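Quick notes on the structure that follows.
One protein chain omitted, others in place.
After this line comes subunit A, so read on.
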Amino acid sequence: MTSHAEHVNGELPHEPEKATLEGRNKVLGFWLFLGGEAVLFGTLFATFLALRNQNNEGPTAGELFSLPITAVATLILLVSSLTSVFAIQAMHRHNVKSLINWLIVTVGLGLAFLGLEIYEFYEYIVHESFDMKTSAFSSAFYTLVGFHGAHVAFGVVWIGILIGQLYRKGLNVVTAPKVYVSAMYWHFIDVVWVFIFSVVYLLGKVA
């Protein structure tokens, strides 16, 4: 019996995340989860679209949103998606040092995005009197965008823990699927953000 964490030759295969049945099943199962996430965000988008003009005499989307901040947040998240691609490519080259470095950059960009979002929400609540209870629009806005922000926060913690695990245990066929799946999650967060900046912020400025 070969040890579970080692390849038959003692050498890591090219795509270590797909080397074991467990790894392949993890990736497949994660896709099923992402399908469920698409449904979750779809229903939150549906609620937001139904309620986006019900501002209850509070601020409207057109008055509230500042597109430069949204543009910066978009750029940060897009770059972080690219850096997690680089992390996976480093993993495929079996370069653990480079993998960890790219993951650290990804987590750092995620934290920058979160900081910007917290600043944005703080401005709305404190200076614009736009909180969760202001209107149906505000509730739908905070639920949708806040849920996405919570996903970013979860991803930051998750990838942060994986960085620690890579330090301690290195790259093997057990840790590789975890890193791969966390990168999929991170790309999915960016995909959801593409719809958020289009539907919530840009469309809010148009109509």
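By definition in this document, a contact is a pair of C-beta atoms (placed from the backbone, for glycine too) under 8 Å apart; a residue touches a chain by one contact, two chains touch by 3 or more; residues count from 1.
Everything that follows uses one rule, which is that contacts and distances are computed from a predicted model.
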Not-shown chain resolves in UniProt (candidates "Transport permease protein", "Butirosin biosynthesis protein H N-terminal domain-containing protein", "ABC transporter ATP-binding protein" or "Cytochrome C oxidase subunit IV") to "Cytochrome C oxidase subunit IV"
Contacting the left-out chain: of A:Leu49, A:Ile104 or A:Val174, that is A:Leu49
Subunit A positions in touch with the non-displayed chain are 8-9, 11, 13-15, 28, 31-32, 34-39, 41-43, 45-47, 49-50, 67, 71, 74-75, 78-79, 81-82, 85-86, 89, 92-93, 184, 187-188, 190-191, 194-195, 197-199, 202-203, 205-207
